[in-house]
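Note that this complex is displayed minus one protein chain, with the remaining chains in position.
Each chain gets a letter, A and B, in the order it is written, and its residues are counted from 1.
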Amino acid sequence: MAYINQYTSKLDQLNFKNMFEGDFFLTWEKTFDEILATFTVADALRWLRENNVSTRIFDSGLGVSLFRDNSTRTRFSFGSACNLLGLEVQDLDEGKSQIAHGETVRETANMISFMADVIGIRDDMYIGKGNTYMREVARAVREGFVDGNLEQCPTLVNLQCDIDHPTQTMADMNHIIHYFGGIDKLRGKKVAMTWAYSPSYGKPLSVPQGVIGLMTRFGMEVHLAHPKGYEVMPEVEEVAGKNARLSGGKFTKSNSMKDAFEGADIVYPKSWAPFAAMEKRTGLYGDGDFDGIKKLEKELLAQNAGFKDWECTEELMKTTRDGKALYLHCLPADISGVSCKEGEVAASVFDRYRVPLYKQASHKPYIIAAMIFLSKIKCPQETLANSVSRGLPRCFR
Amino acid sequence: MAYINQYTSKLDQLNFKNMFEGDFFLTWEKTFDEILATFTVADALRWLRENNVSTRIFDSGLGVSLFRDNSTRTRFSFGSACNLLGLEVQDLDEGKSQIAHGETVRETANMISFMADVIGIRDDMYIGKGNTYMREVARAVREGFVDGNLEQCPTLVNLQCDIDHPTQTMADMNHIIHYFGGIDKLRGKKVAMTWAYSPSYGKPLSVPQGVIGLMTRFGMEVHLAHPKGYEVMPEVEEVAGKNARLSGGKFTKSNSMKDAFEGADIVYPKSWAPFAAMEKRTGLYGDGDFDGIKKLEKELLAQNAGFKDWECTEELMKTTRDGKALYLHCLPADISGVSCKEGEVAASVFDRYRVPLYKQASHKPYIIAAMIFLSKIKCPQETLANSVSRGLPRCFR
Partner (left out) sequence: MAYINQYTSKLDQLNFKNMFEGDFFLTWEKTFDEILATFTVADALRWLRENNVSTRIFDSGLGVSLFRDNSTRTRFSFGSACNLLGLEVQDLDEGKSQIAHGETVRETANMISFMADVIGIRDDMYIGKGNTYMREVARAVREGFVDGNLEQCPTLVNLQCDIDHPTQTMADMNHIIHYFGGIDKLRGKKVAMTWAYSPSYGKPLSVPQGVIGLMTRFGMEVHLAHPKGYEVMPEVEEVAGKNARLSGGKFTKSNSMKDAFEGADIVYPKSWAPFAAMEKRTGLYGDGDFDGIKKLEKELLAQNAGFKDWECTEELMKTTRDGKALYLHCLPADISGVSCKEGEVAASVFDRYRVPLYKQASHKPYIIAAMIFLSKIKCPQETLANSVSRGLPRCFR
């Protein structure tokens, strides 16, 4: 009981009442207090589980997932988060479903939600589509709830869209906070969010965008580096700039991996596709121009190949703060000589950071659970304290 | 406690003791009391969930589903119903299973049922097959239970067969009862169960058959209308006729959508395939004559195209009782100008009824849960009352 206080007393200092009955689309739509509340609840749930205390808040209920792109990490993280809270996952596999040609989003959303407490969606393939789709689903189920068709209104959790990947970057950020020992230790730290070479094509922009949109809120210097032509969405750069000004940090940019790594405390080298090309691709897709898409893919691979020196090598790592920057990756990484001939990161660098990388990933289930928790529970402090006092173990060993 | 009485006292008036340890294949195999008991338990479970009372009756156990046809609505309804009662869904995906060539139904049924409390099957593709298959499964697990191989006998719930679609039509019927304010308000009401044009081919007959087999039991006039050549199973028409005589209602037929809609209180315009053609198709399938099937499909599409005027238009709706008949559909509908060029229903009609249509669909999870509940619980009144008195919330908010 004494120990759960460390979390509930933090929550007492924060204003997050608007998260109740809300959704989670983009981190920059949340106040700083709401972001901190999410980390605090994630940590509390983790502490409870580590101490074999049941964290179920649902006796029954469904967590609906929709993955429009392959997924292991996020799929298992979402499944774990739902299970942790007592929800059973029901996957909407569009291939096995009778979703009629022209069926409205509103209809599908209602049909899957009669007993859904959360809907998690990954839809990151086309610029301008994924996030829009999620908001349409969220609006539809809210209407369904108001109309009395749904007993409860499921909360929408963005499991990666064309703009942001909040469950990933919130996990990344919580990892950083734990690694450096608290938010107050982050002021002035330098984060290098840099492009890196990969032989594959068209990786989503949601991670670099999400990182610059979130990490600029902690008073750090976030440096975005990429070759010319690999720009991210201008709107998100604006968000990052504004965040940095408000938090007393910096948002800087360059076309040099070297500049980014120089003196960095944290490095996040990762491949992504150029925003402009992805926009073009969405247009081609809309026109059904598949030959055009193939041609574009070829061009992009050729363009990528011009930047094979954008690799996170031992040499580059030596230029970071004391040669010991924290290396981050959302995984899986393209490891040179392991998963590909030439890739994002040297095998020896990756191997040295394997344990912290897995630790980084381990935050994701708790971040997702915290997002659900905060949207469903009106008085989280009380519910967390009750979890301890009711004395129900997770495993009756 | 006072409020659960409204359901338990209704149950006290009904004789449904044969539902215990039974299956649910066809509505017309159930007595009227049993039908009413199903509605009452469905309403009670809904009331409990709306009031955040846990309705779990299983601490562990499986609900096995087998979908031989694509499904979203019924899949999620079955999943929701199982979850509501505490069962975890395990889907038998015949594609991923090692079901040997020639493996008997008896063997498969036993192998999947060691811990199954319910088996839900959708098998609606071939006339004479689906319902037969379900009964074979039910017989096999009953033998397995008697032989001591299975610890419990799973109840079989028909999630749509070639003859009936009881979870759909029971949901439809409960929606009607709620809409009109009670069973006693239905006497003399006119239901138009009519064929409607769709550019797709071979929609199952289970809904129109299920509707005329069930709705004729409530003293209403059920009018079945379709173009010549779109007859349903004669056996089910006989059932409908008999039901109407017994209930003091009427079962009428015509080849005119106009006649059907004239003064109707409820309209259910929906495409289906001609019974005779479906029988022929089953024969061709049995012979492995896939060229014959393709030829038949072409013929049927051409036949359909002769009846594009069978559309639920605003003009037709105006001819219903006060121009305000309750429009029903099992969804997804073929909406003219939305999901197809010409379809079952005008977009403006469909849009006006969106909220009641979703409400109609929202009954299905509770209907399925009630079917399971009544087959598993000997004294439903007691168990429902205990749900309230044990004070376990569904969500510990």
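Everything that follows uses one rule, which is that a residue touches a chain if its C-beta (ideal position, glycine included) is under 8 Å from a C-beta of that chain, and two chains touch if they have at least 3 such contacts.
In this text the structure is predicted, and so the values were computed from the model without any measurement.
Undergrad: Quick one: say which of B:26, B:41, B:92 or B:186 touches the chain that got left out.
TA: In the full complex, the listed residue that touches the missing chain is B:92.
Undergrad: Which one, B:51, B:255, B:348 or B:386, makes contact with the chain that was left out?
TA: Of the candidates B:51, B:255, B:348 or B:386, B:386 is in touch with the missing chain.
Undergrad: For the chain left out of this view, which of B:38, B:77, B:108 or B:360 touches it?
TA: B:108
Undergrad: What residue numbers in chain B mark contact with the hidden partner chain?
TA: 56-62, 64, 88, 90, 92, 96-104, 106-108, 110-112, 114-115, 117, 144, 147-152, 376-378, 383, 386
Undergrad: So which bits of chain A touch the chain we can't see?
TA: 46, 49-50, 54-56, 67, 69-73, 75-77, 79-80, 83-86, 88-89, 331-335, 338-340, 354-355, 358-359, 361-362, 364-365, 392-397
Just so we're on the same page, only the chains that are shown with their structure count from here on.
Undergrad: When the C-alpha atoms of chain A and chain B are each averaged to a single point, how far apart are the two points in Å?
TA: 41
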